[in-house]
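A protein chain is absent from this complex, but the other protein chains hold their places.
Chain IDs A and B follow the sequence of writing; residue 1 opens each chain.
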Amino acid sequence: MATETIAAAESGMSPLELEEAGKCIDAHGGAIGMPQLCVDWMGNQIFWLLVALVVIFFVLKRVALPRIAAILAERQGTITNDIAAAEDLRARAVEAEEAYNKALADARSDAQNIVAQTKAEIKAELDEAMAKADAEIAARSAEGEKKIAEIRANALESVKDVAKDTAEAIVAAMGGKADGKTIDAAVASRMKG
Amino acid sequence: MEGDVVQMGAYIGAGLACTGMGGAAVGIGHVVGNYLSGALRNPSAASGQTATMFIGIAFSEALGIFSFLVALLLMFAV
């Protein structure tokens, strides 16, 4: 009521005249009261609101929402596919690793076999060579012993001769008459003892 | 002269109506504060209750807006 009075004073019209004119704005284009409560404008707003809502609703329902739903579903599908592919690749990687490990184990056992075989061969060769060498050594040492025995025999013989000669000479120097047989016996007994 | 008294009453009433907005402020502070203290106790449940908090804010804020509306009506429409 208060504002009506004031607005009426400004526009030079009485409140009744203003009300009859159905105006919600004063002479200066300012609002009289709350524009939200101006009944004259409500029909216009409601009409355009309904138009806008219907347009937006059909745009969304017919075009936008199905499209966005399709995009999201497609993305979900792509992601699922990618995950499946990744899973597949992972399985293959595991398989490859297993094969690699198997090859490694095989190679290791092969290598061990070869090592053992080679070791055995070398050992056989070594044994053979050792046997040969042993035989040679045995033959050589037998020969040497024989020679040593010969040399010893010769040396004994020489010692006996020297002893006999020496004994004869000593007996003769003592003025005795050396009996060859007695001297031999004596030398023999001394050499034994 | 009579109009002036009515206008004065309307403006005083508008000012008084605006105090209602303080109540709405207290209410919103209460809602959010309680939400926050609950959220700090159990952060894992907090995200699920954000919507409820906003509904609570909306309800208490609406009452503040009502008092603001009363103030506007007194100033412009009575």
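One rule holds for everything that comes next: a contact is a pair of C-beta atoms (placed from the backbone, for glycine too) under 8 Å apart; a residue touches a chain by one contact, two chains touch by 3 or more.
Please note the rule applied: contacts and distances are computed from a predicted model.
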| task | Out of "Response regulator transcription factor", "nitrile hydratase", "Cobalt import ATP-binding protein CbiO" or "ATP synthase subunit a", flag the one the UniProt entry gives for the chain missing from this complex. | result | "ATP synthase subunit a"
| field | Missing-partner contacts on chain B, residue numbers | value | 51, 54-55, 57-59, 61-62, 65-66, 68-69, 72, 75-76
| query | Which chain A residues would touch the chain omitted from the figure, given the whole complex? | reply | 3, 6-7, 10, 22, 24-26, 28-38, 40-53, 55-57, 59-61, 63-65, 67-72, 74-75, 78
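As a working rule, only the chains that are shown with their structure count from here on.
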| note | Seen from chain B, its contact residues with chain A in the complex are 3, 6-7, 10, 72-73, 76-78
| message | Help me check something: in the complex, which residues belonging to chain A touch chain B? | response | 1-3, 5, 31, 33-34, 37
